[in-house]
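Have a look at the structure below before the remarks.
This part shows chain A:
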Amino acid sequence: MPATAAQVLGDRLDTFPRLLMRHASARGGQVATREKDLGIWQAWTWSEVAAETRAMACGLSALGFKRGDNLAIVGDNRPRLYWAMCAAQMLGGVPVPMYQDAVAQEMSFVLENAEIRFAIVEDQEQVDKLLEVKEACPALAHILYDDPRGMRHYNQTFIQGLDEVVEMGRIHDKSHPDFLDGEIALGRPEDIAVMLYTSGTTGKPKGVCQTHASFITAARSGVDFDSLGPDDDILSYLPMAWVGDHLFSYAQAMVAGFTINCPESGETVMTDLREIGPTYYFAPPRVFENLLTTVMIRMEDASALKRRMFHYFMAVARRCGAEILDGKPGVAALDRQLYALGNVLVYGPLRNVLGMSRIRVAYTAGAAIGPDLFRFYRSIGINLKQLYGSTETCAAVCLQPDGEIKFDSVGKPAPGVEVKIADNGEVLVRGEMLLKEYYKRPDDTAEAIDREGFFHTGDAGFFDEDGHLKIIDRAKDVGKMANGSLFAPNYIENKLKFVSYIKEAVVFGHGLEKVCAFINIDMGAVGNWAERRNIAYSGYTDLAQKNEVYDLIRECVENSNAELSHDPMLSDSQVHRFLVLHKELDPDDDELTRTRKVRRGFVADKYRVLIDSLYSGKQSQFIETQVRFEDGRTGMVSADLRIMEAKTYPPQSAKKAA
Partner candidate 1 sequence: MQFFLEVLLGGLLSGIMYSLVALGFVLIYKASGVFNFAQGAMVFFAALTAVGLHDMGLSLWLAVPLTMAIMIVLAVAIEKIVLRPLVNQAEITLFMVTIGLTFFIEGLAQAIWGASVRKLELGIEDVPLEFLLDNAGIAISQFDLVAAGIAFVLVAALAIFFSKTKVGRALRAVADDHQAALSIGIPLQQIWVIVWGVAGFVALVAGLLWGARNGVQFALTFVALKALPVLILGGFTSVPGAIVGGLIIGASEKLAEVFLGPYVGGGIEGWFPYVLALLFLLVRPEGLFGEKIIRRI
Partner candidate 2 sequence: MNIAKKILLTLALMASGGAVVAAEQYIPAIDYRVGPYAAGGSGFFGGAIDYMTLVNINGGINGVKLIWEECETEYNASRGVECYERLKSKNGGASMVEPLSTGIAYGILDRVAQDKIPMTTLGYGRSDAADGRVFPYVFPLITSYWNQAAGMIKYLGDKEGGLDKLKGKKIAFLYHDSAFGKEPFPVLEAYAKQVGFELLKLAVPHPGNEQQSQWLQIRQAKPDYVILWGWGVMNPTALKTAQRNGYPREKILGVWWSGSEEDVVPAGDAAKGYTSMTFNTPGNYPLLDELKKKVYAAGKGNLEDKSRIGSTYHMRGVTAGILWVEAIRKAQEKFGKGKVMTGEQVRWGFENLNVDEAKLKALGALGMLPPVKTTCLDHEGSGAVKVQRWDGAAWKSITPNWVVGDRAMIRKMMEESAGKYAVEKKITPRDCSKEG
Partner candidate 3 sequence: MDTGRKIGDVILSFENISLSFGGVKALTNIGFDVREHEIRAIIGPNGAGKSSMLNVINGVYHPQEGEIIFHGKHRRDMNTYESAKSGIARTFQNIALFKGMSVLDNIMTGRNLKMKSNFLLDAIYWGPARREEIEHRKKVEEIIDFLEIQHIRKTPVGRLAYGLQKRVELGRALAAEPSILLLDEPMAGMNVEEKQDMCRFILDVNDQLGTTIVLIEHDMGVVMDISDRVVVLDYGKKIGDGTPDEVRTNRDVINAYLGVAH
């Protein structure tokens, strides 16, 4: 096979199938994919992966999969599902990875929209979902499953095991050895490589069509940026339908030739992370935040001595850890010594138990990350960086270069990417990694990409003095206060949410005199805090209304106010009054989206009475709300909510200037 592969390839590494073939010939014996299965890390080398993928492609072709067809891929991160993407690409088709936890109805839109004929799914569960919507999607002609467990009695002819198809493909490949190479050769960089559906906060999902060229460009710039190579390991555990996973686990892996590692199951991700100890890691802020919370909670149970040691060295790390990681001068010699000691006693072991000992580079993206959180990881020696991007930009607009990490910016534009700020503050992007189009949505495409070829990200931001991009909010959410100053609710909310005690915050201020806020406390963190102080409480509602909790939250709000006062553009957005809600905002009550974003308008309407009280200067307000429990029943929660004033600070910019 290498011989033919070489012929096909030439030197053009411009499509993913060609990259795969190249790896198979250049480093055929090295491990390409691992999966924890049956107790051990099963491994496949590049040449095995190439062979499997070929066979799968041939099999698909034998079933009638043609150039231009879309292939739905549904399931957890399984090696064969990754390979299936490449198999589709070999035949000139387009893989459409879908969220595996979506319910059948949610799936049917994509299936219909993308005119899916072929679907490769993980297991019985996904097959069942597809069968549920099959009526609605008459085009769906073949469902291939990876895991045969429980599939014995599905005797519908259109349901087949992937094994069978691969076997069929092997025979097909043998009898038509040139067929697939020909198909691969037909592939062009400007072909659409993958279609990723964006969930979108409003409206129906849109299929973002990305070409081989754009994803390879995006991947390559990242790979070069951090000099990733075939010896790196990454844990592939994020949904395959998310652009982040596609960039890191597929595109970059194909470009750099590093190993992707699929966890055994959702529950074992943390264990598997620890076992593999990846050198390259990617996670949304939420994951890092949860990790930190568990670290802190687990440390609470430690003996007093150990706890003291931990906090002492964490203080040392806060003081100088990030600077030492950045290789900045000016760290006191004593601090360096202490940090080295801390590295033996705390940071090293901590990285180890988190499974991050071997990490060279870790990225976070997808949402804003709290500076404290960010600083924590960097200070214990994990090279965590932020990147900025979206599905439409192959998740690669800005990156933080090593040594130039700022906690509140998303870094500098990636090589080959042009970024400018529109007059209304919106961030505009141009470069090869832009989407080709929204699938079957020419209007939307035209709206998103202007005539100059700039993509409108919808985010508001600005460049700071060092040329780092700072994102403050969604452009459409940015409003004006009554006095005309900028009001960026998400920015303020995120600031509040970075405190571990606050889970959600909703601020109001657009067109108003001052800013007020609803707060949701974090049950875990505050509960723990309360227990340590022997504050008894019976549940969320009770805990939320404790005086001590209010004082705690006020402190948090005031801290955030103090920080805001330093920002010339946002110092008017300090929170004057707040209340702690009597219930947690919940997607089941439609207050949050499924991705846990606040539905601002809905909340404002639902709690109108509370907002009125906030602005009317009342000290408390009674409210009764209907809630939906997990089992579908509904009930009422009521409480007399206190409203509290928070201290605000005069703008500090004047001083700074002086």
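Here is the rule we use: a residue touches a chain if its C-beta (ideal position, glycine included) is under 8 Å from a C-beta of that chain, and two chains touch if they have at least 3 such contacts; residues count from 1.
How were these picked? Simply put, all candidates are chains of the complex that A comes from, given by their letters.
Not measured: the values here are computed from a predicted model.
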Touching candidate for chain A, same complex, options 1, 2 or 3: 3
Candidate 3-touching residues of chain A, taken from the complex the two chains share: 37-40, 149-150, 152-153, 264-265, 267-268, 271
